[in-house]
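Heads up, one of the protein chains got dropped from this complex, but the rest are sitting where they should.
For chain A:
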Amino acid sequence: MTADKNVTQNITQVIAASSLGTLIEWYDFYIFGSLAVIIGQQLFPSDAGASALINTLAIFAAGFIVRPFGALVFGRLGDLIGRKYTFLLTLVLMGGSTFLIGLIPSYSSIGYAAPILVLILRLIQGLALGGEYGGAATYVAEHAPVGRRGFFTSWIQTTATLGLFLSLGVIVLTKNLLGAEDFASWGWRIPFLVSILLVVVSIYIRMKMHESPVFTKLKAEGKVSANPLKESFQKRANFKMVLLALFGATMGQGVIWYTGQFYAQSFLENTCKLDFNESRYILLWAILFATPFFVVFGSWSDKVGRKWIMLTGMLLGVLCYRPIYQYFLDATNVKEMQKTALKSTSEPVVERGLVKDKLDSLITTTVVKTLDNGITFRESNVVILPDDILAPVPEPQTVIKDVTLSGQTYITVILLVFFQVLLVTMVYGPIAAFLVELFPTQIRYTSMSLPYHIGNGVFGGLVPFIATLVASFSGSTPLSGLWYPIGIATLSFIIGAIYIDNRIDKTVMD
């Protein structure tokens, strides 16, 4: 009884220390994505328009693309010198690069040096994260008692979502405290700078941790791998499992993760024109209610196996994404709704100015409209009067923004985002235990990190970038971008259903 209590206390400390560091690394990684629109305005010329957002998303994606390389570099280190020191190093790299992003001057000060410097720091972030997750998951799994590996590793699985939650929370809080103008001008740097404090706390806690008992035993027996990379990828028996993990599980898991937790918010903000805070509040509520399900599904996978829980999440995503996003479009189509359900219109506010770098006059007339169902939005009519009075006057442009939902529609949108995050918990909750059980201890850190980071980082991380790019094709619809996650999840579901065994390994001491 006392021994059991000691084991539980020990594993609780292990989970707490590992999770805190991993959570902070995810926070560091995600604030960039959550601020993509504002960072795009700071890093690129002000008239870059949609290409600024896509280029910023490309820099955001670059961090994901290098994650597999981080997995190789730090995974190798972790299998050679141990789990503890390796993920201590990744934490320092992540914290330092995030802090420095907060100090980068804008495009107006240093020109294209600004995006280049951010790109370099973003690559360092990606490398660090590539080394972090595999270490934390392996470390916890190697401490976990038999039959409860899914439950204990699922705590590590909550950290990515909680890191996103924390990043959104800090951003919304900072913006509300400073006001929209100051936040867009300089306040966006604060979430990056705050990171250094969190990292220092986490480093202190991690310094006190002990090495994994499984790795310590391996080291004492002199069985540590001399060349983990070679063993992982040149031995067919291991390499075929790396490929199976990638194509049958992590690839589908990655796109479900990033569609539910990133693309949903990006779609609501950029396509449905929801207010900046509103789109983030919706995601915050959804994450808050869905996060406990990581542990529920992780724990359940100890009883019924990992495979079908993960694959069901993928299948539901494939089937439900288009109807869900169609609802988002219909529920926020204020242009059509105002034809029959306009309740009130505010007094117009007229702003006059000049078109950038030209002498043409720019007249913007803005009104706030309220519909019968409580939805409000800002409608601006933009008229350009050419300086040359003989030149033709362009057609006025109507711009809709800052849509805020209310009542039933607001709750339905939260529920639909919650459902998407629930699918994330199904595919992501059991996956750490699944990956740990696929590979032997000597090469576990290296072998599980690579498919995880290609699946989650590359396939998943590219969702906002590729989906936005696809939706920009001529002839595409706002829903066209969804074909990328749907296609990848379908392929992963088929491969996983046919090739993966629904097994639960009793021991990882091999």
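One rule holds for everything that comes next: a residue touches a chain if its C-beta (ideal position, glycine included) is under 8 Å from a C-beta of that chain, and two chains touch if they have at least 3 such contacts; residues count from 1.
One rule holds for everything that comes next: contacts and distances are computed from a predicted model.
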*Going by UniProt, what is the name of the one chain that was not included in the view, given "TusE/DsrC/DsvC family sulfur relay protein", "MsuE subfamily FMN reductase", "Phospholipase_D-nuclease N-terminal" or "YdbS-like PH domain-containing protein"?*
"Phospholipase_D-nuclease N-terminal"
_Among A:L244, A:V304 or A:L329, residue touching the chain not depicted_ = A:L244
*Given the full complex, what residues of chain A touch the hidden partner chain?*
48-51, 54-55, 58, 61-62, 65, 236-237, 239-241, 243-244, 246-247, 437, 454, 458, 462, 466, 469, 472-474, 494-495, 498-499, 501, 503, 505-508, 510
